[in-house]
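Left out: one protein chain. Kept in place: all the others.
Residue numbering begins at 1 within each chain, and the chains themselves are lettered A and B in the order written.
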Amino acid sequence: MAIRKSTLLENLTAYGFMGPALIVLVLGLVYPLATTVHMAFLDWSMGTPWDTKEFVGLKWFEKLTTDPSVWKSFWVTLKFGFWVVLIEMILGTFLALVLERPIRGAAIFRTAFILPLMISPVVVGLIWRYLFDARAGMLNYYLGKIGIEPILWLADPDIALISLIIADIWQWTPFIFIILLAGLQAIPSDVVEASRIDGATWWQQTIMIKLPMIKSVLIVALLMRIVDVYKVVEVVFIMTEGGPGLETELLALHVYKVAFNSQNLGYASAVSMLLLAIVTLLCLVVLKFSNPLKQKSDF
Amino acid sequence: MNASTEKSNPGHYALIVVLSLLAIGPIYIMIMTSFKSQVDMFSRVPLWLFVPTLDNYAVVLTDNKFDRYMFNSLFVALMSTLLTLAMAGLAAYAIARREFWGRGFITYGNLMVRMVPPAVIAVPVFAIWSRTGFSGQFEELWGLIFFYTALNLPFAIWLLFSFVKQIPVDLEEAAIVDGATPFQVFRLVIFPLMKSGYAVAAIFTFRIAWNEFLIALFLTGRQARTLPVAIQGYLTDEGVEWGRIMAMGSLIVIPSLLITFFAAKQIITGLTAGAVKG
Partner (left out) sequence: MGNVSFNDVRKKYGDIDVLHGIDFEIEDGEFAILVGPSGCGKSTLLRMLAGLEDITHGTISINDKIINDAPPKQRDIAMVFQSYALYPHMTVAQNMGFSMRLAKASKTEIAKRVSEAAEIIGLTDYLERYPRQLSGGQRQRVAMGRAIVRDPTVFLFDEPLSNLDAKLRVQMRAEIKSLQQRLGTTTVYVTHDQVEAMTMADRIVVMNAGIIEQQGPPLELYDNPENIFVAGFIGSPSMNFLPATVVENGLLLPGAQFLAINTDLPLQSSVTMGIRPEHLILDEHGLIAAIKVIEPLGSETLLVVDFNGHAMTLVIKGRITEQPGDTLKIRPLEHAYFLFDPNTGKRL
């Protein structure tokens, strides 16, 4: 809560405190963002001096709308995002509900469970590439033991995305779990007890009392996942590099490829703007339903 | 559920054991593989029991470029963490406590900026960078530090903001009555009480800087390369030498593992801060 009304001195002091951070943010984030917007209208190749750029108007945006690889990447990314967020939210919430009560060993379990979250995405990609490897990987070996033919986890066009989804679920479900668990544990126990006395079964308590009460936590977790899902690039880079073909070509990866393979930085900027537009749109849609910032405390 | 609040369920135990194994399993497999000899690698049957060897580590560590990558990553991660924390703490305090023009905008702006995927700024960062003409290990590393700091500030500010809010306003008011300037208030009252917040912010900031890939890929040449980029480079060589790669991977995750073991509680605090009220 602020303590005083603002005066000139107040403003100066405040900006003094925020100054360094603001400068870095403006130079390091806002300026690049603005540059992206600018560059999306330019024809500039990697490796050429800045002066050789040409203004080309909406050329790249037109190309965006017809470029099949961009569309493919777009759909792959949407599909990926949808499944990943859906499964992780359901799984994470379910686990949090089931494991809500503190039990012995909970601390050790929690430490173990957040490990996937904390290790480098590059390493996550490495590990799962190894596990999914068609010849040397463990999964196929054990599947073989129960009579299933080796699956080309990373090379089969129909399966590659699923493998990616599995890796992401492994990494991020603990995130949802931890947040939801904290949310559930913040619910005053007597409200739940009151519902028991009113006659609610465990299922009714969960659906009618607990989940509605942690609605803002669910929304925040959902938002955070949506935002993070579109950042995914390391794991896919390591596991499949977008292949086979474009089956796992996530948009963030596609930006990189356009920039480095075609050297066309203008076009790459246009594609990255598409990415940004998607994330922003999705967040706005979720916020339309419920704004956790505006929400007064749930209880 | 029953009236009992104390009894634990064997089903619960089974579940958490399974989940723990699932979580740790793959990581364990990586570490285990890093100790396997080339011969064992080619065995069709996954070996759980084998004679461990340090060969892979020997090769990886004696590669003198690896030292450099390790140094680069550490330097960049530590410096950007320090800078981020220093700036974020001050900014968080201002946003939490001080009334100023544009406050609402900045708060929302901060959140909005978090939405931006690094991929979106990787291209312009590259463009900006090449226009500056900087090159060389030193410049590139500091370039990385600068951009990582920018990338981390939004989250760090938001996190520290939630910690600052928990400090009672009375303390500050008492200090002001005693004659402290705003900066003294920060240094003598707020900062000491925020230590745990800084610890949490440090963990997350370090993690992002340590693991960041795309911008490092765009920005660094061979001299300034960081570990994540280096590992990826080894992969695209012909034939994946799993033993070696797993050794590298194991080395990269050491800080993460250590941090997780020792600071699990802080990590959880950080994850839930702001998401859960109260």
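Just so it is clear, contacts are C-beta pairs under 8 Å (C-beta built on N, C-alpha and C of every residue); 3 or more make two chains touch, one makes a residue touch a chain.
Model, not experiment: these values are computed from the prediction.
Novice: Sort through A:L152, A:I209, A:M224 or A:L287 and give me the one touching the missing partner chain.
Specialist: A:I209
Novice: Give the residue, chosen from A:N11, A:S69 or A:S195, that touches the chain omitted from the document.
Specialist: Here the residue in touch with the unshown chain is A:S195.
Novice: In the complete complex, the non-displayed chain touches which residues of chain A?
Specialist: Listed in rising order, the touching residues are 188, 190-191, 193-200, 204, 208-209, 212-213, 215, 296, 298-299.
The criterion applied here is as follows: only the chains that are shown with their structure count from here on.
Novice: Averaging only over C-alpha atoms, locate the centres of chain A and chain B and give their separation in whole Å.
Specialist: Chain A and chain B have C-alpha centres separated by 16 Å.
Novice: Which bits of chain A are touching chain B when the two form their complex?
Specialist: Interface residues on the chain A side: 1-6, 10-11, 13-18, 20-22, 24-25, 27-33, 35-36, 39, 44, 46, 50, 95, 98-99, 101, 103-116, 118-123, 126-128, 130-131, 136, 138, 141, 170, 174-175, 178-179, 182-183, 186, 202, 216-217, 220-221, 224, 227, 230-231, 233-234, 237-238, 251-253, 255-256, 259, 265, 268-269, 272-273, 275-276, 279-280, 283, 293, 297-298.
Novice: Across the complex, what residues on chain B touch chain A?
Specialist: Contacts found on chain B: 1, 5, 8-9, 12-13, 15-16, 19-20, 22-24, 26-27, 29-30, 33, 41, 44-46, 83, 86-88, 90-91, 93-95, 97-101, 103, 106, 111, 113-128, 130-131, 146-147, 149-151, 153-154, 157, 169, 172-173, 182, 186, 207, 210-211, 213-214, 217-218, 228, 231-232, 235, 242, 245-246, 249, 252-253, 256-257, 259-261, 264, 267-268, 271-272, 274-278.
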